[in-house]
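Every protein chain except one is present and positioned as in the full complex.
Chain naming follows the written order as A, B, C and D, and within any one chain the residues start at number 1.
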Amino acid sequence: MQVFLYRNGAQKVEEGFSAEELPALLADKTNVVWVDFSGETPELLKEAHYVMLNVFKFHPVTVEDALETRNQPKVEAFPGYIYFVMHGVKPEVTSVTNFVTKELDGYLGENFVVTFHIERFKSIKHVKQSIRSSPTACQRGAAYLLHDILDQLVDLYMPLIDDFDRSINDLEERVFEMRRNNNVVLEEIMDLRRSLARLKRISARQIEVLYRISHGEFGQIPEPVLPFFRDVHDHLLRITDLAESYRDIVGGLFDIRFAVVSNKTNEIMKTLAVLSAIILPLSLIAGIYGMNFEDMPELKSRYGYFVTLGAMALLSIGLMVYFWRKGWIFQPEEKIEPGEEKHEGGNPD
Amino acid sequence: MQVFLYRNGAQKVEEGFSAEELPALLADKTNVVWVDFSGETPELLKEAHYVMLNVFKFHPVTVEDALETRNQPKVEAFPGYIYFVMHGVKPEVTSVTNFVTKELDGYLGENFVVTFHIERFKSIKHVKQSIRSSPTACQRGAAYLLHDILDQLVDLYMPLIDDFDRSINDLEERVFEMRRNNNVVLEEIMDLRRSLARLKRISARQIEVLYRISHGEFGQIPEPVLPFFRDVHDHLLRITDLAESYRDIVGGLFDIRFAVVSNKTNEIMKTLAVLSAIILPLSLIAGIYGMNFEDMPELKSRYGYFVTLGAMALLSIGLMVYFWRKGWIFQPEEKIEPGEEKHEGGNPD
Amino acid sequence: MQVFLYRNGAQKVEEGFSAEELPALLADKTNVVWVDFSGETPELLKEAHYVMLNVFKFHPVTVEDALETRNQPKVEAFPGYIYFVMHGVKPEVTSVTNFVTKELDGYLGENFVVTFHIERFKSIKHVKQSIRSSPTACQRGAAYLLHDILDQLVDLYMPLIDDFDRSINDLEERVFEMRRNNNVVLEEIMDLRRSLARLKRISARQIEVLYRISHGEFGQIPEPVLPFFRDVHDHLLRITDLAESYRDIVGGLFDIRFAVVSNKTNEIMKTLAVLSAIILPLSLIAGIYGMNFEDMPELKSRYGYFVTLGAMALLSIGLMVYFWRKGWIFQPEEKIEPGEEKHEGGNPD
Amino acid sequence: MQVFLYRNGAQKVEEGFSAEELPALLADKTNVVWVDFSGETPELLKEAHYVMLNVFKFHPVTVEDALETRNQPKVEAFPGYIYFVMHGVKPEVTSVTNFVTKELDGYLGENFVVTFHIERFKSIKHVKQSIRSSPTACQRGAAYLLHDILDQLVDLYMPLIDDFDRSINDLEERVFEMRRNNNVVLEEIMDLRRSLARLKRISARQIEVLYRISHGEFGQIPEPVLPFFRDVHDHLLRITDLAESYRDIVGGLFDIRFAVVSNKTNEIMKTLAVLSAIILPLSLIAGIYGMNFEDMPELKSRYGYFVTLGAMALLSIGLMVYFWRKGWIFQPEEKIEPGEEKHEGGNPD
Partner (left out) sequence: MQVFLYRNGAQKVEEGFSAEELPALLADKTNVVWVDFSGETPELLKEAHYVMLNVFKFHPVTVEDALETRNQPKVEAFPGYIYFVMHGVKPEVTSVTNFVTKELDGYLGENFVVTFHIERFKSIKHVKQSIRSSPTACQRGAAYLLHDILDQLVDLYMPLIDDFDRSINDLEERVFEMRRNNNVVLEEIMDLRRSLARLKRISARQIEVLYRISHGEFGQIPEPVLPFFRDVHDHLLRITDLAESYRDIVGGLFDIRFAVVSNKTNEIMKTLAVLSAIILPLSLIAGIYGMNFEDMPELKSRYGYFVTLGAMALLSIGLMVYFWRKGWIFQPEEKIEPGEEKHEGGNPD
C-alpha cells in the first residue's frame, strides 16, 4: 500500500502513511489522498481488503470485485464515492493478435482516490513520478488526479494501434501473393479480425465509462474538471474509430483473398483449356494418319508428311491468335502499385 | 411445497410449515418467508395454484404463467410484489449444440420469496443448504435471498461456456483438415452457430430482466441490496460477451472452411493442368511419329528414336522448370502454427 | 351485424339487437356491448358504415380504414375509444411459403367492443361460443372481452409456426443431398426465407400494437386487465422469437447448400484429375511404342510387350497409392448423423 | 401564381387574385387561401420570391431553399407557419431502375397553404379540380387542404410499386435461365437493388416528415385533422414496407444467380469428367494395341479385334452404369414450378 497525501497549499506531496493514519487524513476535507495497492501477495490483498472495507467503508460487493480480476469496465455510483473498473493494455505483447489487457479497479471520493491493480501500470508509475516532482496535479483535487491516471492509461493504447497498423500493412501485401500458403494467410486474417473485434469491444465499454464520468453524472467530479475527462473520452473515441476502420479493412482482406484465389483458379483453367484446345486437335490429326487403312492416298503422296506438319503448325498458330484475341493468353500484366496507402491516423501524439 | 421461515434475530431457519400457517407468518413484516415449489405432480401443482392464488393473492395471469413452462425471461411489477421468469441451464447436456434450459418462476414481496420450478435447480439446492447451515442470507431480507438464488443460477452458465470454448477449439483445428468429410464439418459449424445464437438470445432477455431488477425500478428491493443484483447482472453480461465473441469466431470458421475447400479445388486444378501440360505435348510427338506416311525421313535415321526420347525428356524438364518458376509445383509447405490461441475468458471463477 | 349485450349482474348474454336500439344500450355505462360485423356484402358494409359513423360516431378516417382491407397492424387513440387493426393467419394454407393473413379491425370503448372483418375468424367464433355458454368474459368488462378475442387470434399463429418447423426440418435433410435438383432446393430455401421475413414483419407490427395496448397507454383498458394483454404480448413475442431463430437456420441453409455444391465440384475435379493422372502417362507410353522408327530396340525384344504392360500396371498402382496417401481417393465416408435436432419450441400449448 | 380563396360559408372557391390583394385576404382569419407557384420561368421565380418574402414574410433561408430543387424531404417549424419539402415520383419513367422524383416545397399557416414546384404535379392538378367543383376540402381548413395534396402525392407512388413488382417477377424467372447473358442478369439485379435502396431512402425521409406532421407536433394542424395525416403516414409506411420486402427478394436473387452459375459449372465439370472417364481408358486400350512390338500374341489371334471392341463396349457400359448410380448422369429433371408467387400487396387501391 502506498499512500500519497497532499495538504492544501503544500509544496510537496507526502508519502508513507499507514492504514491507521488514514481516517485522520481523510477527515480533513482539504487534503487530497491517494491510496494505491499494487500486486497480489496475500498480505497486500488482506491489507487492501481491510482498508477498503473498514477505513473507507466501501460497499462489500465492490471490494470483492476490486480484489478479483475478471471485471468488465464499468462505473457505479455509491453514496460519497464512485467505483470504477478500467482496462489497460500490457505493453510486452509479441503480436497484436494476442494482446492482453490488465485491470485497474478504483474509487474516487471527494478528497481521495483509491486504486488497486495486480499488474504494474506504467501510467500509474508516471503519475507517481510526476506528483513527486511537482504536486500540480494534486492541487486541482482528487478528480483531477484520477484524470491524470486515466489519461496516461488511455495514451498507452496508441502503441497497440500502431502495431495493428503495421500488421495490416504487412497483410495487405501478402494477400495478393498467391505463393503464400493460403491457409496461413486465411488464419492471419482471421486472427487479426478477431483481435480487432476484441479491441473494439473493450474500448466500447471503456468509452461508456468515460462518457458517464465526463458528462457530469457524478457529483465527485467538479464542473471545471469535466473537460479534462471529456478529453480522455475523445481520445478513446478516436482509438475506437481507428479500430473500427481497421476492421473494415481486414474484413475486406478476406474477400480479396478469396477473390484472388478464385481468380487464380480461373487462370489455371484458362491455361488448361488453351493447352487442350491447341494440342488435342493436333493429336487427332496425328491419330488419323496413324490409322492402318490400306487405302489412304495422302500417305503415299510425296510431301504428305511435311504438308501435314505445316498444317499442324498453321492450325496451332491460328488457335493461338484466336485465344490471344479473346484475351486468354499473352495479356500484358497490369502492375498493381501498392502506393502510399492512406490509413487514418495511427500516429501517437 | 417447502417453506423456510427466518424470524428476525433468530439463529436458525425454521422449516415445514403448511399452507394454513402461511398467512400468519407473512403478516409479521419482520419475518422472511421462502416458499419453494418443485416438481410437477398434480398435487403439487394444485397446492401451488391454491397457495399463489389464495394465500399470496397473486394476479391470476401470473399464476397461470408460473405453472406453465413456456415463458420467456421477464419481470413484471404488481402492487406489493414482482413476478419474474428466469432460465437456468441443465448441466447434463451431452453436447453444447443441444444444451437445454429450464424455467424458474418466482415472486418477490417485501418479506417473502416464492419460487416454482418443475426441474431441479442445483442453485436452489445450494441456497437451501446454505441457509440451513447459517441464516446470514436471510438476515439481509427477502431480496437478498433472491439475489443468492439468481447468483447461483447465473454461475451455472459458466460450465456451458467452457464447453463451448472446448468445442470451438476442436473445430478450429478440424476446419483446416481437408480429409474430414466436408458436410460433417459444415454441419458442426452450423450447429455451433445456431446454438450460440440461442444462448445469445436467452441471455439477452435475462440481462434485461436483471438490468431492471438491479437498477432500482422495483421498490421491493432495498437500495443496499441493489449492488448485489448489479453484480449478477455484470456476471451475465460477461457471459453474453463471451457468447458474442464465440459467434464471431464460429461465423469466421464457415468462411475459412469455404476458402479452404476452394483453395483445395485450386490445387487440384493446378495438378491437373501441370500434368496435362507436360504429357499432352509428349503424346503429340509420339502421335506424330506414329503416323504412317511413307516418306518420313526421321523414321529412317539411325538415332531418330533416341533423339526423340531425349527431346521428350528435355521438353518435360523444361516445362517442369517453367511451372516451378510460376509457383505451381514443388512449393515448400509453410507450416501453420496452431499456437496458443487467446480466447477471452472462459474460466469459471 | 351481430350485437351481444351483457347487462351488469345478468346470468346470460343477450343477442339480436338492431342498430336503432344501440344508442340506448350504450348509454347505460354498466352494460357491455359487442357489435361484430362479418362479411363483405354491400348491405353489411352499408350497415357497418352507418353504425360506426352515426351510432358510435367514430372518426370518419378510421371508418374508411376499417371497411377497407389493406391496413398495417396499428392502434390509435381517439377521445372515448381506441381504433386497432390486427392480422390473423388463415388456417387453410397449403404450404407455409404462401401463408395468408386476414385483417381484423376494431374499436374499444369504455363499455363496448366493435369488430369488423371480411373473412371468418375462428378466434371470434370461439369467443362467441364461450360467452353464449357463460358470460364470465363479459363480467370483467369490454377490455377483457377484447383480450379474449386477441388471445385466441394470437394462439392460432402456433399451427403456422409448427408448419414452419416441419418444413425446415425437411429442408435440412434435402440440403445435403446432391441428387436433388439444385435450383429446386435453392428456390425452396429462398421461398422459406422470404416467408419467414414476412411473418417476422407482420408480428413485429402486432407486437408494437400489443405493447402499447398492454402497457397502460390507453385509458379504456383498466389496470387489472393489463396483465392479460401483457400475456398476449408475451405470447406473440415468443412467436416472433421462433420466427427469428428459423430465419437464422434458413439463412444458414443457403450457405450450406452452396458449400455442398462447391464441395461436390471439388470431388468431381479430384476424380477427373486422378483419372487423367493415371491414364495419360500410360497412353504416352503406348504412344511411344506406337512410333514407327525403324530402329527401336525394345520392339524387337522377346518380352518387350509384356514388360511394358507390367510397367504400366506398376505405374498405375504407384500413382493410386500416391493419391490415396494424399487423401484424394478411397477415403472412408464419415457418416452424418442427422440426430435429433433441437429447435426451440414449436410445440403448441 | 394561382390563388384560391375560400370565404367561410361560401359555396364556391374564388380564383385569380394578385399579390397585392393577398395581405387583405390573409388578414381575415376565417378565409382559407392557397397560393400555388408552378414552373421555373424567371418571372414566376421572381414573383414567388417576392410573395414569400414580402407578403408572407417567410424566413429567407426557407425561401431560398424552396426556390431551389435539391432538398431532402423535411419539415421545420417557424413562428406562425411550417415549411416542408416532399418528393413525388414522375409517372413517365421508362423503367423502374431509373425512376425520378420531383420536389414539392410548401408552407402551411393558420389559414393558408403555399406550394411551389417546378415540375407539374398530377396530385395538385387533382386537388385543384376537386376544390373547383366542390369546396368541401376547404371547409375543413388549410391543414385539411394540405392533407388532400399530400394524400394524392403519396397515392401516386403505388403505380411505381406495381412496376417494381412486375420487374421483380420477370427477374425471378430469368435468374434461373442459364442461357441469358450472365452479366446482363447481374446488372439488372444490381440496378433493381440500387433503385429499391433509393426508393427506401426517399420514403424513409418522407415518413419522418409525415410522422412529425401527423402526431401533433405543429400547432398549425388542428387535432381533428391529425387522423387524416396519420392515414397518409400509414399509407407511406405500407409503401416502405413493400420496398423493404422487395429488397429482401432482390438481394436473394443475386445469391441465387450466383448459386445457379456455380451449379452450372458443377454440371459442366461432371460432363467433362464422365466423358474423360469413359473415353480415356478406351483410348489407352486402342493405344496399347497400336504399339509396334513384334511379339504381341493378341494381335495375331483370329477374333482379337472383335474381342477388343467388345471389351471396350462392355467397359464403357460398366462405367456408365457406375456414374449413373453415382447420380452423375441420366438424372431425371425435377421441374421447378414457378407457381403463383405470393408477394405482399402491390395492388393499388
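FYI, a contact is a pair of C-beta atoms (placed from the backbone, for glycine too) under 8 Å apart; a residue touches a chain by one contact, two chains touch by 3 or more.
It should be emphasised that the depicted structure is a prediction, and the values quoted were computed from it without experimental measurement.
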Which of A:15, A:170 or A:248 contacts the chain that the document leaves out: A:248
Residue in contact with the excluded chain [from A:18, A:133 or A:266]: A:266
Where the unshown chain meets subunit D, residue by residue: 59, 61-62, 64-65, 68, 70-72, 74, 76, 78, 97-98, 100, 178-184, 186-187, 190, 193-194, 197-198, 201, 254, 257-258, 261-262, 264-265, 268-269, 271-272, 275-276, 279-280, 282-283, 286-287, 289-292, 296, 298-300, 302-305, 308-309, 312
Positions on subunit A where the hidden chain makes contact: 176, 224, 227-228, 230-231, 234, 237-238, 241, 244-245, 248-249, 252, 255-256, 259-260, 262-263, 265-266, 269-270, 272-273, 276-277, 280-281, 283-284, 287-288, 290-296, 327-328, 331, 333-334, 336, 340, 342, 344-345, 347, 349
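Quick note on the criterion: only the chains that are shown with their structure count from here on.
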Centre-of-Cα separation between subunit D and subunit A, whole angstrom: 41
For subunit C paired with subunit D, centre-to-centre distance based on mean C-alpha positions, whole Å: 25
Of all residues in subunit C, the ones touching two or more other chains: 262, 265, 269, 272, 276, 280, 283, 287, 290-292, 296
